[in-house]
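Here the complex is missing a single protein chain, while all its other protein chains stay put.
And now, chain A:
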């Protein structure tokens, strides 16, 4: 079986990154997370308003619905999702990303995200 994607099992978090644990909410038949994603290797990276580098084809959080599980867990708009439950999200298509997030068998997703404010804080602390 060809393994698609990259499952990472390292436990350490690099500086500038944050772990976010979202518990999915059941709404009727669906499990929703309460945010929207944009980006992917098959998309146009120059249209991404949240990325610093306009060639970045990663998955970004474009909207966080109020009161949803993502907001409760601390996910913010503009975050770049690096991993979902250990699966790498930096080199996936948009559809693959959606599938990884909306697996019916998982009730909890653990995301590894990075955001610009975190990166800046790390840089400042490194300089000082």
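One rule holds in what follows: contacts are C-beta pairs under 8 Å (C-beta built on N, C-alpha and C of every residue); 3 or more make two chains touch, one makes a residue touch a chain; residues count from 1.
We adopt the following convention: contacts and distances are computed from a predicted model.
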| item | value |
| --- | --- |
| Complex member absent from the view - protein name from UniProt, among "ALA-interacting subunit", "Vang-like protein", "Transcription and mRNA export factor ENY2" or "Geranylgeranyl transferase type I subunit beta" | "Vang-like protein" |
| Selected residue (touches chain absent from view) among A:17, A:85, A:102 or A:119 | A:102 |
| Residue of A:62, A:85 or A:119 touching the missing chain in the full complex | A:62 |
| Those residues of chain A which, in the complete complex, touch the missing chain | 32-33, 35-38, 42-44, 47-48, 62-63, 65, 94, 98, 101-102 |
